[in-house]
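Removed from the display is one protein chain of the complex; every other protein chain stays in position.
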Amino acid sequence: MVPTAYYIILSAALFTIGVLGVLIRRNAIVVFMSVELMLNAANLALVAFARERLNVDGQVLVFFVITVAAAEVAVGLALLVAIFRTKNTADVDEVSTLKG
Amino acid sequence: MLGAYLPILVMFLIAVFIAAFVIIVSSLLGPRRSTVRKLAPYESGMEPIGPAIRRIPVKFYVVAMLFIVFDIEVVFFYPYALVFRDLAGPGLVAMGVFFLVLVVGFVYEWKKGALKWE
Partner (left out) sequence: MEPLQIPPVNLILLAPLLTVVGWASALLLVDVFLIPEGKKKLTGYLAIAGLLVAGLVGLPLWNVSGSTFSGMLVLDRYSLSLTWIFVIVGALSIAMALDYLPRHGIEQGEFYPLIMFAVAGMILLAQGTDLIVLFLGIEALSITLYILTGFAYPRLTSEEAAMKYLVLGAFAAGFFVYGIALVYGATGTTSLAGIAEFLGRQTLVAEDQTLLLAGAGMVLIAFSFKTALVPFHMWTPDVYEGSPTPVAAFMSVGTKGAALAALLRVLAFAFEGVQAYWLPVLAALAAITMVVGNLGALGQTNVKRMLAYSSIGHAGYILLGIMVASERGAEAFLFYLLAYALTNLGAFGVVIALEQQGESVWSIEDFAGLYQRRPMLAVAMALFMFSLAGVPPTAGFMAKFFIFTAAYEGGLGWLALVGVITSAIAAYFYLRVVVKMFMQEPAREVQPELNRGLNADIIIAGVATLLIGLVPTPFIFLAQQSLVALGG
């Protein structure tokens, strides 16, 4: 049996990659993929902990995370199409009429 | 120990045999009329040579988005499938309510014309 720590290390690595992806990459689709990576890293950790503790609560949350992520991505893609229609770009930086 | 896997080995061998048999027989017996299309590498129906970025009708996005949502929501049926006997009546009612919510969404998108292909 693989020790839980291994799973957690892997999931932490995936999560970090996801965070960096969101922060560094500029293409909206890649940003979405990075967010997805973060969520799935969390899912991996949840499943690993659930197995270690022989308790299904963590696995239940995984189902919810998967569905919520799908809804989020669907809205994100819809927005992307809307922006693309008016602006013809998927680059996050090029869309910046609002200035902080 | 390994004996338990024997049927799998047999199935594997049969699969290999059938695959090889079909390929060999068809190459021996089948007629050969080469056309440009047939000689081109197979790319799942895509044009093999041309610009990689092409406009795809936006209709695909709508269908893709709806597909993502409905496809994933169905994930809740999997755990239910494992325990539906234990949960019996109340479980069925709960899943019915869940399904009803999905149906509301489906009827809405239908009426809105998101499923119309044109």
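The chains carry the letters A and B, assigned in the order they are written, with residues numbered from 1 in each.
Note that a contact is a pair of C-beta atoms (placed from the backbone, for glycine too) under 8 Å apart; a residue touches a chain by one contact, two chains touch by 3 or more.
Everything numeric here is computed off the predicted structure, so don't read it as measured data.
Peer 1: Considering the whole complex rather than only what is displayed, give the residues of chain B touching the chain that is not shown.
Peer 2: So the residues of chain B touching the missing chain come out as 83, 86-87, 90-91, 94, 101, 104, 107-108, 111-112.
Peer 1: Since one chain has been left out of the picture, which residues of chain A touch it in the full complex?
Peer 2: 4, 8, 11, 15, 18-19, 22, 28, 31-32, 35, 38-39, 41-43, 45-46, 48-50, 52-53, 55, 57-58, 60-61, 64-65, 68, 71-72, 75-76, 79-80, 82-83, 85-87, 92, 95-100
Here, only the chains that are shown with their structure count from here on.
Peer 1: So, what's the distance in Å between the C-alpha centres of chain B and chain A?
Peer 2: One centre to the other, that is 24 Å.
Peer 1: Quick check on the complex: what are the chain B residues that touch chain A?
Peer 2: 58, 61, 64-66, 68-69, 71-73, 75-76, 79
Peer 1: Residue numbers of chain A touching chain B in their complex, please.
Peer 2: 63, 66-67, 70-71, 73-74, 77-78, 81, 85
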